[in-house]
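With one protein chain withheld, the remaining protein chains of the complex are depicted in position.
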Amino acid sequence: MKKNSSMTVHSLLTLAWILISLYLAFIFAPNEANQGNVYRIMYIHVPCAWSALVGYTVIFAGSVGYLWKRSQFADDLAYAGAEVGFIFCCCLLITGPLWAKPVWGVWWVWDPRTTLTFVLWLLFVGYLLLRTFFVNPAQAALLSAVVGIIGFVDVPIDYMAIRWWRTQHPQPVIMGGPDSGLPPRMEIALFTSIGAFLCLFFYLLRQRLHMGTARRDLEQLRRGETATEF
Amino acid sequence: MRPGTIPAEHVLEVRGVSKYFGDFSALRRVSLRVAGGESLLIYGPNGAGKTTLLRILASLVQPSEGEIALDGVRVERHSTAYKKRVGFVSHQTFLYDELTVRENLRLAAKLFGVRNLETAIDSALGLFSLQDRAADIAGRLSRGLQQRVTLSRALLHDPDFLLLDEPFTGLDAASVVALESLLRQLPMQGKAVIFSTHDFAQGASIASRMLELDRGAVRYDGAMTDAPWAALRARPEEAVRG
Partner (left out) sequence: MRALDILWTLFRKDLRIEWRQRETLASICVFGVLVVLLFNFAFTPAGEESLRLLPGVLWIAFAFAGILGFNRSFAAERQNACLDGLRLAPIEPGLIYLAKMLSSLVFLAIAEVVIIFATALWYNFSFVPSIKWFVSIVFLGTLGYVGVGVTFGAVAANTRMREVMLPVLQFPVVVPIFIAAIEATSGALRGEASSQFASWVRLLVVFSVIFIVLSFLLFEYVLEE
């Protein structure tokens, strides 16, 4: 019961936060000098990028946790992080070209940032495919953890790409060093929407984790034992 | 039970071991204690969990719950000390088809850190009269000969616990006799033998004790002398057919 009510609170919080960030993104924040209204897709694009990166970080954390503690929860966490992170990564790859077309004049440019974001998407795909193709379910958690950890090596590179290399992709606006800041109103809107998306991310993550525990309970019942709390 | 002429110094314990594959239970809370000098038959219908139990004992498979203990101490994952004391003969031969019999045995002997390599290999070959097959390529041997090489391989490092999963498969009459006498001899040297076979009569003639598994759970664990009646009562047709 307690779990359910905390989920309800979380869902309402997410909803409210998203509504606020929509208001800030579309009404409160001013037009951008060169791009006009077009730039407003940033309030979806950037939060998606954050959520996708957090998603792969969750895979990594869950993988390390599983190998270390052998807790089924950690394995569920990694799987959940992959599925939810993948959705945001898809949004990231959809909003990117939508933004690029009017601004750069092309849908896609192969620069380090876009390349490595595409790589991130492929890492999600590889991980998720792997999880569905195991022959022996007892090995699934172990082998996915190994792949999740090795794949994570690429994630910091993706994050650092726009910092290390000068690219066509815009420079980071957050923690990107001096003169990279946004006007205050835009900054407020951006931070709020990042917060809203992360809130949504963790809400979906919790729901997905819930499914994982439920599946495990079901397996246990099918094995003809009473379900116990893990 | 065979009279304990030699004090039992090696003790292998299975403590409440379960193994799941998703919603399928291969083993359910199996507990077992085997000491040096014993020979244990693991018996049960197909899918009873015999192979899973043997693979867990060989440390090839990790239990989902429970643990294995050696001489009272819990066996950790990848414990090299444990692996040195266990020999395992599985359905599969563990032989490289491209290597000769001697090369296969030499590889195993090196990995197990066997001293006096060539002497140990020669005596292992001698156990199943394989001396004149030493230079043959393993992949070209018949299934029965390969099984004899596999048996020699498992004995190379002189294990305290010998685990055998259906070891009689494919053996010719002479080799069956040789293996039977070996399995009777080892316990007298203080070793423990744990094996599974579908031929109840053959198993009963070798083992001092029986563990009967049924759908992953222990159904009977006790002296062989009482066991045949239990097994016959349970499934006479199988025990008779063998």
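Which chain is which? They are A and B, in the order written, and residues in each are numbered from 1.
Assume a contact is a pair of C-beta atoms (placed from the backbone, for glycine too) under 8 Å apart; a residue touches a chain by one contact, two chains touch by 3 or more.
Please read these numbers as outputs of a predicted model, since none were measured by experiment.
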Out of A:7, A:87 or A:138, the sole contact with the unshown chain comes from A:138
Among B:35, B:99, B:134 or B:217, contact with the omitted chain is made only by B:99
Touch rule applied to subunit A and the missing chain gives residues 67, 112, 115-116, 119, 122-123, 125-126, 129-130, 133-136, 138-139, 142-143, 145-147, 149-151, 153-154, 157
Note that subunit B touches the chain not displayed via residues 55, 58-62, 77-78, 80-81, 83-84, 86, 88, 90, 92-99, 103, 107-108, 110-113, 153
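We take it that only the chains that are shown with their structure count from here on.
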Rounded to the nearest Å, the gap between Cα centres of subunit A and subunit B is 50
Note: in the complex, subunit A contacts subunit B through residues 136-138, 218-220, 222-225
In the complex, subunit B touches subunit A at residues 19-25, 61, 64
